[in-house]
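Before any comments, here is the structure.
All protein chains but one are shown at their positions in the complex.
Labels for the chains are A, B and C, by order of writing; each one numbers its residues from 1.
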Amino acid sequence: MAEPLVLTLSCPDQPGITANVTGLLFKAGGNILEAQQFNDRTSDRFFMRVEFDPGEAPVEGIYRAFSQLAKTFDMQGKIAQRDRPRKVLIMVSKFDHCLADLIYRWRIGEMPMEPVAVVSNHPREAITHTLLADLPFHHLPVTRETKPEQEAKVRELVEETGAELVVLARYMQILSDEQAEFLAGRCINIHHSFLPGFKGAKPYHQAYERGVKMIGASAHYVTADLDEGPIIHQAVEPISHADSPEELVRKGREIESRVLAEAVRLHLEERVLLNGQRTVVFRS
Amino acid sequence: MAEPLVLTLSCPDQPGITANVTGLLFKAGGNILEAQQFNDRTSDRFFMRVEFDPGEAPVEGIYRAFSQLAKTFDMQGKIAQRDRPRKVLIMVSKFDHCLADLIYRWRIGEMPMEPVAVVSNHPREAITHTLLADLPFHHLPVTRETKPEQEAKVRELVEETGAELVVLARYMQILSDEQAEFLAGRCINIHHSFLPGFKGAKPYHQAYERGVKMIGASAHYVTADLDEGPIIHQAVEPISHADSPEELVRKGREIESRVLAEAVRLHLEERVLLNGQRTVVFRS
Amino acid sequence: MAEPLVLTLSCPDQPGITANVTGLLFKAGGNILEAQQFNDRTSDRFFMRVEFDPGEAPVEGIYRAFSQLAKTFDMQGKIAQRDRPRKVLIMVSKFDHCLADLIYRWRIGEMPMEPVAVVSNHPREAITHTLLADLPFHHLPVTRETKPEQEAKVRELVEETGAELVVLARYMQILSDEQAEFLAGRCINIHHSFLPGFKGAKPYHQAYERGVKMIGASAHYVTADLDEGPIIHQAVEPISHADSPEELVRKGREIESRVLAEAVRLHLEERVLLNGQRTVVFRS
Partner (left out) sequence: MAEPLVLTLSCPDQPGITANVTGLLFKAGGNILEAQQFNDRTSDRFFMRVEFDPGEAPVEGIYRAFSQLAKTFDMQGKIAQRDRPRKVLIMVSKFDHCLADLIYRWRIGEMPMEPVAVVSNHPREAITHTLLADLPFHHLPVTRETKPEQEAKVRELVEETGAELVVLARYMQILSDEQAEFLAGRCINIHHSFLPGFKGAKPYHQAYERGVKMIGASAHYVTADLDEGPIIHQAVEPISHADSPEELVRKGREIESRVLAEAVRLHLEERVLLNGQRTVVFRS
């Protein structure tokens, strides 16, 4: 088998899209390994993801034919290598459970990424000592005054390292609009509540005060409008009156870790397509 | 075994409450069947629920001794028969899935209630024809102008029937503050969203617009502040981008039905105690 | 829009299947409304489901072209009307919660079926009196001796009514191999445990004895090998040490009802394809 590729696209819905896309791959000698599509009837928009073995012929032919087709159907889309680990930059503040989880998954070969940098506004000593090992760590402290410079350094780092995704793994700083714009579509945040409930600070304490019976976490793309970006994944767990805010925080760590890991995995596997303020998520 | 009783109480926390309560029951010849307690460390308040067989001696002794103890410890509490079905008045508008579920559970002997009236602002024909059978049905239409009278009729009905609990089973009318006050602590509503997300009208459409990945329902005591009463029970189910608002409504029906039924059962079994704007729920 | 159709197929995997199927529909003037496919890499078998608007041209052309394609690719498949309610025969013994749930869903227009008969080995009085209304009810008692005749009557009824699906909604009789064979692929059973745990009788009591911490239910196609048919859907709920066998039965009713309803809906919408002893389930 040649190196598998993954094609993702969205376009205005009309007859023949699937036939044309799959026909193109078939004529080029490709073989579909996995495919999903979604017709959004409220927006009349079409979404597709195809994993395929391109076959023996040079892949340039497929790229060219798809580029042609994209014009015809007004598609936004791309073809990418399926199995190449994506470069990821992880940002963290003091609570490092999401970082720990992502890194462990990567170390055992489960998370298809190459971590190119870990950035924190806290010094290396604030991070649980066994986590980083030889991962490149950058301490970029931030105050209200130094925020523009600090964010500029992050942008430099993204460019130097070629990071394709920035993961805010409990990075407790609000990004400027400029930074959010710079990272649009390639920055995932974990919010430690079940959005849209309990936006803002201390969501577990908010949840405790309100007396809810479940808590959750939400992984979403970062936008200028904090806590409002397109949601990729969410999960919840039941709680009871006997759970103190501290116990909610403990239970929350587990939910946050797995919600973020799942969202990152889905993104890295090109399974998440933007649909306005919402997402289309093609699970296998 | 004598007829089992259930004692519920709350009071400021201090040493000796459990010892005194259980000592009282023991001295009176009672036997504890099930007991739970909770010390709320944030409010320093104590909550307790005890199911007990009062034994052979006249129960008046227990009532008297408890009344004495309640004064000493500044308790709010009561002793009730455990197995007497509570009288329930159910209110509904057009969507009758919660009504159907509650009534079926009652018919097969699972819900410990005696439905004394079904009230709707829609006529009997609006209700699925097989549900009501010989249940007393009251059509009490309501407009902005007639709301005070309609609510007065509901109050009358509550008093005439001796209803101990009013269940708003998808009753799509906002109660006046006066009505909410009248029913305080004895009226449960099902809100078709996972509060505090998506308050107000059309929560499934709101959920669709926001692109969340789970939907839920919340059963809560009714207060003057709509959608803000103490929550008794909540549940959620995962959804995907492919779920239209109509499919969310369908999935929601199932969640609403079981969340409301669970909350009603818990209330009827005297398992829900108020703790300010929150609840203490003693499951078995 | 013309009346939507749904095409389902499975065949040995090979390049070009999707391109040919969707090309066929496109050429015929059809428009895909929803499509899913699955390449089973362990069996090298391909599965597909396509909902489509056939367009203006006569549908015979599509049927003919698909029939041709099916030969080429060695497909098992069919084209069916998407929105025609399927005829369903429901069998029940004494516990009628699954029956109640299915019928209510049908009455409010949620379950795309036409119930053509309700069959019980118990008399009509054993069924909760408000459920059946004017549904055709057949009391077909069964003993060890009369089983062959009773099953023959069921087969007759299936043929007379044109039932396309038989639902065993807590029908507590084991079908003979002959009957299972007769109903192969068109008979769904709800087993009141999380298969493969607790096969056989009294699964909730088995679960209690074993001290498990969750209980569940499984909806599956009926095969001669009892409790071993291909599973369509399963769900579980947490339980605790405090749940008596009776409480497990109560909690189980809820799980059984929704697991069976979901499996029946999936089947009626042609979303379940057989894959040996397993199923492929194409949710929207």
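FYI, a contact is a pair of C-beta atoms (placed from the backbone, for glycine too) under 8 Å apart; a residue touches a chain by one contact, two chains touch by 3 or more.
Because the structure is predicted, anything quoted here is derived from the model rather than measured.
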For the chain not depicted, the shown chains it touches: A, B, C
Hidden partner chain, touching residue among A:Arg41, A:Arg84, A:Arg107 or A:Arg124: A:Arg107
Residue in contact with the excluded chain [from C:Gln179, C:Gln234 or C:Ser257]: C:Gln234
For chain C, the residues touching the chain missing from this view: 38, 40-42, 194-198, 209-214, 216, 218, 230-236, 240-242, 244, 275, 277-281
For chain A, the residues touching the chain missing from this view: 34, 96-97, 100, 104, 107-108, 110, 128-131, 133, 240, 242-243, 247, 250, 253-254, 258, 283-284
Touching residues (missing chain, whole complex) on chain B: 15-16, 18-20, 22-23, 25-27, 29-39, 55
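Keep this in mind: only the chains that are shown with their structure count from here on.
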Cα-centroid distance, chain B relative to chain C, in whole angstrom: 36
Where chain A and chain B are represented by their mean Cα positions, the distance between them in whole Å: 41
For chain B, residues contacting two or more additional chains: 240, 242
